[in-house]
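Removed: one protein chain of the complex. Kept in place: all other protein chains.
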Amino acid sequence: MNEYLWLIPALPLLGFVLNGLVAPRFGKGFVKVVGPGVVGLSFALSIAAFCEMLQAPGQSITQHAFTWLESGGLYVPIAFVVDRLSGLYILIVTGVGFLIHIYSVGYMGDDDEYAFWRFFAYLNLFLFFMLLLVLGSSFLLLFVGWEGVGLCSYLLIGYYFDKDSAATAAKKAFVVNRIGDFGFIVATLLIFMNFGTLEFAEVNARAPGVLAAGGGLVTAITLLLFLGATGKSAQIPLYVWLPDAMEGPTPVSALIHAATMVTAGLYLVARMSGLFVLAPTTMAVVAIIGAATAFFAATIGMAQYDIKRVLAYSTVSQLGYMFMAMGVGAFMAGIFHVMTHAFFKALLFLGSGSVIHAMHHEQDMRRMGGLLKHMPITGYTYIIGALAIGGVPLFTAGFFSKDEILWQSFASPAGHPLLWAVGAVTALMTAFYMFRTVALTFFGESRVDKHTAEHLHESPWTMTLPLSVLAVLSIVGGWIGIPHVLGHGVGIGNALEHYFEGFFAKVPAEVAHHEASTELLLMGLTSVLALGCMYGAYVLFSRNLARAEALKKALSPLQKLLEKKYFIDELYEWVVIKPVYYTSKLLLWRLVDVRIIDGMVNGVGNGVRHVGGALRIIHNGVIENYAVGIAVGAALIFYFLVY
Amino acid sequence: MIPVSHVLTLSAILFGIGVAGVILRRNAIVVFMCIELMLNAVNLGFVAFASGMQSMVGVMFVFFVLIVAAAEAVVGLSIILAIFRNSGTLNIEEFNLLRW
Amino acid sequence: MSPGFTQTDFLSIMPEMLIFGMGLVVLLFDLFGQGRSTRNLAYLTLLTLGAAGYLDVMLLGQFLPGFGGSVIADDFSIAFELVFLVVCALTVLISIRYLEDRGLNHGEYYALLLFATGGMMVMASGRDLLMIFIGLEILSISSYILCGFLQQDRRSNESALKYFLLGAFATGFLLYGIMLIYGATGSIALQDIRAALADPATFQNPYIWMGLGMLLVGWSFKIALVPFHMWTPDVYEGAPTAVTAFLSTGPKAACFAALVRILFEALAATRAEWQQVFWVLAALTMTVGNVLALHQDNIKRMLAYSSISHAGYILVALVAGGEEALAGVIFYALAYTLMNTGAFAVLILSSAGDRERVNFSDYAGFGYLEPALGAAMFVFMLSLAGIPLTAGFAGKFQIFKAVVGQGYIWLAVIGVLNSVVSIYYYLRISVVMYMQPATGDSISTRPPGSVPLYVAIVGSLAGVLYLGIFPGGWLEMSLHSVSRIITGG
Partner (left out) sequence: MLISFYILAALAVGGALSVVLFRSPVYCALSLVATFLCLAGIYVLLNSEFVAAIQVLIYAGAIMVLFLFVIMLLNLRSDKPLRHSWTWPKLLGIGFAVAIIFQLIGIFHSPAARMGPAGKYSTEYLQQKGAVEVVGEVLFTEYVLPFEIISILLMVAVVGAVILAKRREPASTEQTP
């Protein structure tokens, strides 16, 4: 049982191959077993690896699978590393992934057989790449996973390819991600140039010696890496793809666009903490962008009616939170939130999926209401998720991780009270809009149309079981990171802090001393206000819908702005996409290719022929013009070389 | 003795006229003739250098260029014949099926 | 020089002789077998290629200059020759069905392919400008004929004419360059030119610079670098699809082989200058190729522009120079051959029978009608776009890594940006295949005659994935084979 790490990603790959190639012959039953089965095995192995890692010297195990590239000074082995960061990640990925696979068996059960095996094949493939991303020991392997998850995300968003919106969304996701990838690739090249290696461990270890702290180079590298991270983790300015990505099936949204893939950007930043701490400018950018995204997305989330869109903007917002934590140097807090967020956001998505499933793919909350009595398990677990993300104090996972981030943004040497304020307001808004969804969906009067109402039913066990497990995790998951001020009294240490002791690089600065009372005060303040927001939203949207409407009217310009997502998509369309399109089309295509190179068009017809001087060029012969190109190029080259 | 540079100047002029002809003319056969002119300019240069350096290499090269030119002529004229049969013209401005 | 030749002389050109000889045999068989199926000739051609490959492998690790040093069998030439053999074999495999569909039972086709391949091999192993020129001409003239092979088709005629006229035009420049280099150094042998350039007086000679310029123009045309590229899309679109697959891979690789030999063995002293020229050309080529490819609706034409930009990527490696980068050239040549020919094979197979499918819209829903073919096409496109775990990525990685290693950051950035842009149009076909409802129909008939096509597709697919996942072996060989080129030994 020693060289088994490669099996962790290989098993989902096997699942992909089996589901993709063999499954059509064996039918749905086969897929139902193989799809989740391989992930379950992978999860078991991950636990084993995690335990082994804890025992291992230096809390890290590395296993070489084979040598991928070996050429002149560059030696790229395929090696898998389980350390404290990737260990936690593989547990989240395979664990949550396993639950979502089980859930999908129920959720996708109605799809035809062909779509069914395709879905599981893609999902397995996604896990393979995600695990590769997390386990890889070097940038190169991470990049393989990075591109792979992007590809799978693309395939899965466009899963309902007969829907136009789905295809468009898929394309958008891919294109936006490529912009981020560009930053990532250039950063990798720069790192290779300066370090001569692409291994994380080596780069992190040698970073202080190779790159001057605060210098332009390290700032450039980290900013480029962060550009990559914003693409994958949907931060300003590259967040636009994530809300549209909700066109994919709900389990996909839960797995890829909430729990795992979108946190890859955070993983990258955390992994490269050694580089990031050397660049204070970048850190500030990360923190500010994170805070801005958190706030901005939360405001949009308040005005959406599509339940999945609310969750999507909430995801963007929460990711912003995590980046804010990383930006102030609190890598641990960020990763802590990655974990708890994976639990409760997956729970919320799956819960919404369960509702959508019962409602025959209705996603508009205005046509829901009072569903709690029809589907109690879904309802209560969803409420637990909402409580967790809202940060109900002392017993939900979300509280501990969110509070850690808020506290760090206030108290960390790189933090700032303003960051705390933005974070706190965002937290309140989050509490508000999450309970808006709870109230609109599960409470109040039923606005479900008659036909659907007759068929309302609780989802099958394959769906409710994952919900229950995730609900439990959403509560207990936070207990590993109980802050000192609270844990000290009852004698519980901060297990997570202990776990990550000395793993992340630290921001080089004097540690400011803060009174425990300050921390308690801030914690109490936000908690009480959050509770207030939840209650307010609940009251407003479950009992007094009329008043909510009136309120909405009163705020209509703002409401409109929020509902339309600040017109950002339109802005992008007009500012980025159209100009690029027209420049390339008009300038390059028309001018260069039609007029100069390919100036002759007989088909244009005689009428056009005599119009104006510019079109006279159209008479030219093709071959001659090509020859002109050659002659001109030749003369220029001669001029350069000889004179 | 004829100065080599003078012969080379002639070669340059012929080459340039060939290039200009390729650009200017529209009849495929005439364009091809202009290309032949360019090849002859090259040959002239080779012979000039060969006689100037008392070397045999240039003469050999001319020999091979000649054969290549002959082969190109055969193939080129066959192509021209084929396209004339199908389209009834040799005006290269009318060969516009393949364009953007 | 004694007229007697040694065994080494003949050993050094054995593979070429075999190819040429068998080309003649194929012609003869075709003459006597009039009217019968040419399939056997195709198999004979494949057999020949296999035998030549065997000979090449036997010659590995040797260093055999022959015929007074005008040709050589070293690892560099052999590595490229193996690539050419793969190109030719794949072309034969995808041609069989294509020709039969069009009722072209001409064995000459295979003979011409063999001659063209022989020409490429001569180019790779030629060690003086005359041999390289003759190899190039055999290749070019065969290519002109192959372009015009569909005698009744105006598009094919037009393609041949454009290729021919412009090709001959560029040959003029190339020859003028050879002439000037000869004038400056008194020799056409690469080694002698190198020796002459070691003298600083020769180095100042304007003949050299003008000659270099003319050579660069000539080769740039053959490799289709911007702004000498304009013939490419027209010629590729009009030529028979199987020939397009051949043209976009083999001749380019051969020209790169010859160019590397000339620039690094003979003209290494002028490197600083041609590097700058190529820097500009590479940046232009990658960018223009990609931008123009974005707007195409015809897949053949799109692949033509894409082949321009891929030539640009390879050129980047030439700019960098160095062992790593040149190994990248060889590596990329094979990788590009496999992925590009694979894509063409899918095009041909799906166009088999009743209707031609070369437009994007013809592939709506193709991924569901033909899952296996669709998946193969998808992989080829991913590889062309340079997505990891495919040959395309390994090749680009090797090249850009070397370029960055030599300090050409901006060129690498331009290259990376371009390869990011290229995703859009490569992806477009997958979008159409998987995300648009089917309008067409699946390949209605699957005649038994398609087997060679399937072999070609599976072979390229396996190659693309193998080079992507285990690039080590071929890379090792590439690295090994360029070491002597760099040192000029």
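Just so it is clear, A, B and C label the chains in written order, and each chain counts residues from 1 on its own.
What we mean here is this: a contact is a pair of C-beta atoms (placed from the backbone, for glycine too) under 8 Å apart; a residue touches a chain by one contact, two chains touch by 3 or more.
Model, not experiment: these values are computed from the prediction.
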Touch partners, limited to displayed chains, of the chain removed from view: A, B, C
Selected residue (touches chain absent from view) among C:112, C:243 or C:334: C:112
Absent-chain interface as seen on subunit B, which is shown: 1-2, 4-21, 23-27, 29-30, 32-34, 36-37, 40, 43-44, 47-57, 59-60, 62-64, 66-75, 77-82, 84, 90-91
Touch list for subunit A against the chain that is not drawn: 596, 599, 616-617, 619-620, 624-625, 627-628, 631-632, 634-635, 638-639, 642-643
Positions on subunit C where the hidden chain makes contact: 1-3, 13, 16, 20, 23-24, 27, 37, 66-68, 70-71, 100, 102-106, 108, 111-112, 115, 118-119, 122, 130-131, 134-135, 137-138, 141-142, 144-145, 148-149, 151-152, 160, 182-187, 196, 201-202, 204-207, 209-210
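Please note the rule applied: only the chains that are shown with their structure count from here on.
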Chain contact topology (line, ring, star, complete or other): complete
Between the pairs B-C and A-B, the one where more C-beta pairs touch: B-C
Interchain centroid distance [CA atoms averaged], subunit A/subunit C, Å: 41
Cα-centroid distance, subunit B relative to subunit C, in whole angstrom: 26
Rounded Å distance between subunit A and subunit B, as computed from the means of their C-alpha atoms: 62
Two or more partner chains touched - positions in subunit B: 19, 22, 31, 92, 95, 99-100
Contacts with two or more other chains, residues of subunit C listed in rising order: 161-162, 165, 169, 234
Residue numbers on subunit B that touch subunit A, as the complex places them: 19, 22-26, 31, 91-96, 99-100
Subunit B-touching residues of subunit C, taken from the complex the two chains share: 130, 133-134, 137, 141, 144-145, 148, 151-155, 157-162, 164-165, 168-169, 171-172, 175-176, 178-180, 182-183, 186-188, 233-235, 237-238
Touching residues on subunit A, where the partner in the complex is subunit B: 589, 593-594, 597-598, 600-602, 619-624, 627-628, 631
